[in-house]
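The chains shown are only part of the set, and none of them has been moved.
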């Protein structure tokens, strides 16, 4: 089986970078797979895409060697197992609130005797190699999202779940839940209580010997989070790159053109 | 019929901005349609997409009010007319090299008595309104690409084609053709002879009273081109935004993390 390079990087203590895919398109995935991320996660929960899009995206990412990951829409066995069979080297599951839920999630991802995953690696046998079945329990990663007050209260118990490879911190939901809706959703929190909450989760995971990922909105916040001990940081998402990038290009051009919308006749933009 | 806002802007002498779509996805098109461009062009020639993608992209762009344009893969009547029926308010056609080709192109876009476009505005009747047929000859724009030495030699004759609304300058092909392969392809030319060639085309179009568009790679070059008299400049493309943006995010994060790939323990990236 193709080794899970993300898992190896973590084992070697290397910091890793994750990209986020919420546009359901194989070409945008192929473009992102060319950018140098260690891992790309297809978001089936909030992304504007579903399994039918995932197929081509995993295929388009295969040549790059980037580790293909998926966030499941929910802790539902049908889709979790389908994502693995489709080629995910790791599954991130939202809203894991109790150790029972964490154990249930792990069970979906592991073949017996470690779990109850059903056997049928139809496509992943091609993508990862015909010996996939023999190595999947070792290579495939299972990540629980910690993003509610309930999960926060159960932090150590969740992190102690046998077989769990790591936790993923979703700052938006975590903020909504810990503040009971008092703070607005959003990434890259600056409130001291939220930074403390994030660091508390990181510390608990570290104690349990599992990995940590933080969903960030910028390279700058990502770098801070690495400083807090994150094994991986999500630093860019296709939707934001396209939306912010295109708006910036329009704004920049209009600014260069000045208020009258007319360029300078000498061809130099310096005077705008 | 919904007015063609791009045509009105040109009539009023307002400079306009175009975005470029080469990813065949309705969501990326919807995102780009939210960015403030005057016009978005779906590239059926070099884009990684075809008519089957165009359908959803035009639908996703409709609510924004941005003018929907398409570049045809070639001067072939089947696809040119299909793009119009699908909702394009303008068609850009590559490699128009002679006035005869320009006239042929115009003919595909105009209903009798101005041309030979076949009648059947099946979807555009919904997108543009049930009175589309009565106004299409006035509202729909037809743009010829000037991008070869042969076209350059026929410049005034092409620009004089009755019914032609404008010319689109493709700097990559124009450079390859004018230099007979001696200069590499690419946008945002700095060679004096290429800038002169571009300005020659702009001047010819202006003399003929038709519009001008230049395909640019940056807002900065776009602003320069406006200074040269362009009515519209293409300043951003989905593929570049995603590719360059994701690479920049990775590079920025790695730079912040320094050579050892580890963040600063105090959580501040300032020391990287």
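The chains carry the letters A and B, assigned in the order they are written, with residues numbered from 1 in each.
One rule holds in what follows: a residue touches a chain if its C-beta (ideal position, glycine included) is under 8 Å from a C-beta of that chain, and two chains touch if they have at least 3 such contacts.
Predicted model, so just to flag it, every value in this text is computed and none were measured.
**Q** Given 2 placed copies of the single sequence, how many copies form the entire complex?
**A** For the whole complex in this structure, the answer is 6 copies.
Just so we're on the same page, only the chains that are shown with their structure count from here on.
**Q** Taking each chain's centre as the mean of its CA atoms, how far is subunit A from subunit B in angstrom?
**A** Each chain's C-alpha centroid was found; their separation is 34 Å.
**Q** Help me check something: in the complex, which residues belonging to subunit A touch subunit B?
**A** It comes out as residues 14-15, 17, 19, 23-25, 27-28, 31-32, 34-37, 48, 195, 219-220, 222-228, 230, 233, 235-236, 238-239, 241-243, 245-247, 249-254, 256-257, 261-269, 272.
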